[in-house]
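Certain chains of the assembly are absent from this excerpt, and the rest are unmoved.
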Amino acid sequence: MTRKIQTAVVGVTGYAGAELARLLLHHPRLKGVPPVFAGRVDEKDAQRGGIPLGEIHPQLGDNNGRGKLRLEPFSWELLAERGVDVLFLAIPHEQSREWVPRALKNGLRVIDLSGAWRLTNAANRAVYNFEDEGAEEAETTQAQAVYGMPELHREQVAGARLIANPGCYATSVILALKPLVAAGLIDLDRGIVADSKSGVSGAGKAPSAKTHFMYAADNLSAYSVFSHRHTGELLEQIGIDASQIVFTPHLLPIPRGILSTIYVQFKEPQTRISIAAVYEAFFAGCPMVRFSIKTLPQIQYVVRTNYADIGFQLDSSGRRAVIVSCLDNLLKGAAGQAVQNMNIALGWPESEGLA
Amino acid sequence: MTRKIQTAVVGVTGYAGAELARLLLHHPRLKGVPPVFAGRVDEKDAQRGGIPLGEIHPQLGDNNGRGKLRLEPFSWELLAERGVDVLFLAIPHEQSREWVPRALKNGLRVIDLSGAWRLTNAANRAVYNFEDEGAEEAETTQAQAVYGMPELHREQVAGARLIANPGCYATSVILALKPLVAAGLIDLDRGIVADSKSGVSGAGKAPSAKTHFMYAADNLSAYSVFSHRHTGELLEQIGIDASQIVFTPHLLPIPRGILSTIYVQFKEPQTRISIAAVYEAFFAGCPMVRFSIKTLPQIQYVVRTNYADIGFQLDSSGRRAVIVSCLDNLLKGAAGQAVQNMNIALGWPESEGLA
């Protein structure tokens, strides 16, 4: 009998980290082998063996926080001692740039939820202002990274040592557009519009003016117009250039979920059937995408699932379509997709632990 | 000293009706002359002189519903007896098609909040399926109607007997686009996208699956894609054809407010200054539009005001812009604009009673 896989999570304190912990704790292949949770822990907490997970996320404590799961002080030695196989990083991208090379050297398989290793094109990376941009180790590391969107790169994910887990907005837009662009249907010169709306969890757990209930509730606002960091992912993965798409994120007054409304124009008139055929062929064998020719997706049907739902409407001329793409930003847009990638990398059924 | 103006409201029971009542009750020029509220009242209520307004809208009852304001049984005689000058209709469009000709004959000035008389082009009206389409009386009536958007038709509103108050979505999109289209800047052949999001009050007061809290809350959904009734208004007022714009409404989980994100491409590269100059020139003398070159509008800053807020971002090429337009769907998108039209029609300062 083979040894069970040991996972570790760095960055469990955030929203994506909490979802990751929940998924890994209930994953059928990881029964009895809870993840190692590691991170910054002050001395006092370290002396009591770390911070009980139930104090950080009450919903994760078994019986109200009196459980044994703890956030332990991070060290590479800790990961080695526990025999960690797969390391999930849900940490800021700057930190990921530093840590990933070390983790790979230590033989760990890394699934990184930050934007640190998603972009192969240096120009697209400029927006992140990485300090190690151009350094040899960074280049070598980047060369090993696979963009972790199974629907596009399932085979590469299977063998990857470093999986760059996609951005939440990027996932919702790429899944909607890639099939049509790959099929050569879209008149790219007329321009694509991706109007995306995300719940507040996408803005992170740190209290700020923007995440204050009084700012977010009963409101809607556009932000990062022409300048959002996920734009580079869109371009590289869809295979278009910056002049061919406008992507606008908005802050929705809901806890979680993304809906992207995407506008395209076709080179030749299409029918509902022709469009559906393209999507169905592309997503054949993709258990986590639910394409529908009949109904438009809504956020309520994807939250707390790992599904990406996609639907569309065609205008009477067959020349223009509105595509709607929905997902849960913390699941298919973060922790769920990370687990999906782990499943593939370890040769397990893709949707295991994600139903 | 001149006699004071007497107003009447039919349709006070809905959300726009309630806002209209509030505005008229506090209007400085109408002090001491509350509107006549008329509508369907059953016999029992009729016997007690109508339904106290405070029972319909507790926030409108003075001292919790014990006030004297009442919803009285509608009759043309009632309006005549009370000497009504201006009649506001916040009723279904089918009913408005029937009533407006009679009201005009009776010498009333009518401000109609429905979609009954907004469209001059019969093809655009087809979506409404009016029973009297093509009838002579309908044609004559339509010929008298002025589209009540002061920023576009202030002079015509001033003399109008029948003011067709614009749709809420339409107002938010037209105000954002008309200045740029009128200036000839937009490359219409590349297509405009208007992605609009509205609070639930826009869906009306009748309980339905869609307005159920459990459906609307924590959700977002697109609807009426390529088929919303306000499209005809956009086309006629902006002066474009249906192939040049895609308009998609969404249902936001908030009580009120509309935000439209609008995507345009220019014939020639523009600068922030050149765009701002066009807007500022167009809106000179428009007290209810707040254009800003600096910040993008948000719903929170327009709700419960009659302002339309407009801002934009230009991409680095100067070729593409994202315009954001916000308003309160019940005020600038309905009752507020109706009062603004009344002010103009009666020769009063345009923003009186709307601050």
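By letter and in written order, the chains are A and B; residue numbering begins at 1 in each of them.
Here is the rule we use: a contact is a pair of C-beta atoms (placed from the backbone, for glycine too) under 8 Å apart; a residue touches a chain by one contact, two chains touch by 3 or more.
Not measured: the values here are computed from a predicted model.
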Whole-assembly copy number, given 2 chains displayed: 4
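By our rule, only the chains that are shown with their structure count from here on.
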Between subunit A and subunit B, centroid-to-centroid distance (C-alpha), Å: 41
Interfacial residue positions of subunit A with respect to subunit B in the complex: 190-191, 193, 195, 197, 215, 217-223, 225-226, 243, 246, 248, 250, 252-255, 257, 259, 261, 263, 265, 296, 298-300, 303, 313-317, 319-320, 322, 324
